[in-house]
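Removed: one protein chain of the complex. Kept in place: all other protein chains.
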Amino acid sequence: MQHLERIFSSSPNRIAPDSKVIEACIEACAECERACAACADACLGAPDPSQLRKCIRLNLDCADICDTTARILTRQFHASLRFIRAQIEACALVAAACGAECLAHAGTHRHCGFCAEACKRCEDACRKALRTLPSANA
Amino acid sequence: MQHLERIFSSSPNRIAPDSKVIEACIEACAECERACAACADACLGAPDPSQLRKCIRLNLDCADICDTTARILTRQFHASLRFIRAQIEACALVAAACGAECLAHAGTHRHCGFCAEACKRCEDACRKALRTLPSANA
Amino acid sequence: MQHLERIFSSSPNRIAPDSKVIEACIEACAECERACAACADACLGAPDPSQLRKCIRLNLDCADICDTTARILTRQFHASLRFIRAQIEACALVAAACGAECLAHAGTHRHCGFCAEACKRCEDACRKALRTLPSANA
Partner (left out) sequence: MQHLERIFSSSPNRIAPDSKVIEACIEACAECERACAACADACLGAPDPSQLRKCIRLNLDCADICDTTARILTRQFHASLRFIRAQIEACALVAAACGAECLAHAGTHRHCGFCAEACKRCEDACRKALRTLPSANA
């Protein structure tokens, strides 16, 4: 995400005093989106997909919510913090739920273990962003 | 959304006892996504886009969040209500923020007035879905 | 999609002389996105999801491509027709592939039959849009 960092540093907009935390959250969401999309596909192609159906469902949800959360955080012009904070909260919750489900399959499906790591990193980054962002203004 | 209704009625999955409320919420989110995307484009092409920059920003956020919320609600298999409720809450908040901003421009830009209606309908449908869905289970 | 129609009619931008065809294409893509997302979920919850794995995969692809195609067509300001036409072409192809797979399961899974109809309508609307849009300019 080297381009993202440079674009932010030359942008007139700023969502929070510490933009490194926001950048790290965007990056963790983006990585988690890709990991979940890949894990859903690997689960779908597994010899017994029936055992992985809840995992696939959560992977799809997590990928969609991560993508939207990354997009919202990337927009720093005229940020309305109330819904932004709610969106990050939803992202932390889905990453926690998806990560827990993936972890339960990590012993038999290595891809689920790797995805659980990406989910955990995303959840942590969202929690850190929530602590860094100013309180809701509107 | 006639296909959606028929697919739901023949699906083995059910997220809530009253699926009509969920369907209405998905439809309102989908309509709001399209309205916001179209409003952002109309604002961008306006003679003086500078006055509409906050509106464009909120339109883009609202479109992304609406799409993701509609997707999450469409998945009814093994629903984890805690993050689903958080996602609907984020959607209600962004629709309220975007609708308020659009309404402020409705006098000079008719497309903003139409978009404000779609946002209001989406916000109401999200609030109704939150009242209908069972409490968070996980 | 009543809001979309009214927003377009009050927008300063126009992608094609006949905006009804573009609106119909956006609506068909939006409906197909929702149908495919719902069909993927219904397939995932079916007693034997293994037989429906290819269907799920194509449903997910079709939903993503439909959403993006609808967004691209909604933006009418400064349209660059070369990639827009390529995106609609991709949408027509995925709708055809997904519709054919769904049709193969329509006898045993009614939701697949309904989804196949949404795919067919989307494919036809994309083909009609391609005939209506001016040739690529850039």
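Letters are used for the chains, namely A, B and C, taken in the order the chains are written, and counting of residues starts over at 1 for each.
Throughout what follows, a contact is a pair of C-beta atoms (placed from the backbone, for glycine too) under 8 Å apart; a residue touches a chain by one contact, two chains touch by 3 or more.
Small disclaimer: the values here were computed from a predicted structure and weren't measured.
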Sole residue of A:Glu31, A:Glu101 or A:Glu123 that reaches the chain not shown, by the stated touch rule: A:Glu31
Listed residues C:Arg14, C:Arg53 or C:Arg127, member touching the removed chain: C:Arg53
Chain A residues that touch the omitted chain in the full complex: 1-4, 6-8, 10-13, 26, 30-31, 33-35, 37-39, 41-42, 44-47, 63, 67, 70-71, 74-78, 109-111, 114-115, 117-118
Hidden partner chain, residues of chain C it touches: 53-54, 57-58, 60-61, 64-65, 67-68, 71-72, 75, 77-78, 80, 82-83, 86-87, 89-90, 93-94, 96-97, 138
Where the missing chain touches chain B, by residue: 40-41, 44-45, 48-50, 53, 56-57, 60
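Basically, only the chains that are shown with their structure count from here on.
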Cα-centroid distance, chain A relative to chain B, in whole angstrom: 21
Intercentroid distance (Cα basis), chain C paired with chain A, Å: 27
Per-residue overlap in chain A, given as positions that touch at least 2 other chains: 53, 57, 60
